[in-house]
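Here the complex is missing one protein chain, while the rest keep their positions.
Right after this comes chain A.
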Amino acid sequence: MYDITDYHEATSLAEFFKLAAADPKARIVAGGTDTLVKSRAEVPAFTGMALIGITRIPELQGIEYQADGTLSIGALNTFVTIEHDPLIQKYVPLLSQAVSLVGGPQTRHMGTIGGNICNAGPAADSAPALFTYNTICEIQGPDGIKDIPIADFYRGPGQTILKPGEVLTRFKIKAADYQGFHGHYTKFARRNALDIANLSCAALVKVHGEQISDLRLCFGAAGPTPLRMPVAEAYAQGKALTDATLAQIGQLCLRDTHDITDWRDSKAFRDHLVTVLPGRDITAALRGA
């Protein structure tokens, strides 16, 4: 049994705000694939409180293409829905590819993209793709709605800027952040399924002839949060698409990563992956271009 004191099911955002206000210590649970695992492991912050379920709130569902080309993705879409959604596949295929690699089918049926980001794990598979698309997180709380760039949403491992009573409602990706880009994601793990990345890398690239006109890179598990690579991205601008350029991009990524040694992998091997994965991802992304 889980060490929880009560369970409430919110069926609308208004009801969620009411429930959260009535019990400020309650935790949100979405698909449960992280929250219930942490509760079972008796992580202190995940025991001894009530849970508020939010998966039946309609405002957190749906994937919409808005008039200005912005893609608005409800936070409670499961990985399976994101993977197969025609709008996602057409406009932000890197995200579809990334979430197809989460855990196994069972996890992907229950786990949600909003939960993946709010859990704030450094290795979350949806995060690098969302970072490279410059995704905006829409947060709703008792005080209203605010839009926060995803890079500002994280405070550290397992820590976000969400305050009690607030909920991440939608992800918004603007047309300028996906049009003309090609993407690829590598999840480097010991197994092909039911595993967490030792290191992961998403590349989103735009080319003009044989030149890189725009490059965005984001690593997972290379620091306390997912990390964009400003030094390498700036270097790549206007560079010819050659093996030497790709190798230099990889080397420059080491300026922005903060690899550590833990039980999953060593710093030395992670640093090596940091230098080779961007080039592989860029090449794979452009294979279909």
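Please note the rule applied: a residue touches a chain if its C-beta (ideal position, glycine included) is under 8 Å from a C-beta of that chain, and two chains touch if they have at least 3 such contacts; residues count from 1.
By definition in this document, contacts and distances are computed from a predicted model.
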Seminar exercise, completed: Given "(2Fe-2S)-binding domain protein", "Helix-turn-helix transcriptional regulator", "histidine kinase" or "HTH araC/xylS-type domain-containing protein", the protein name in the UniProt record of the chain not shown would be "(2Fe-2S)-binding domain protein"
Problem set entry | Contact partner of the left-out chain, one of A:P58, A:P86, A:G104 or A:G180 | A:G104
Problem set entry | For chain A, the residues touching the chain missing from this view | 1-7, 9, 29, 32-33, 36-37, 40-41, 51, 53, 55, 80, 103-107, 109-110, 192-194
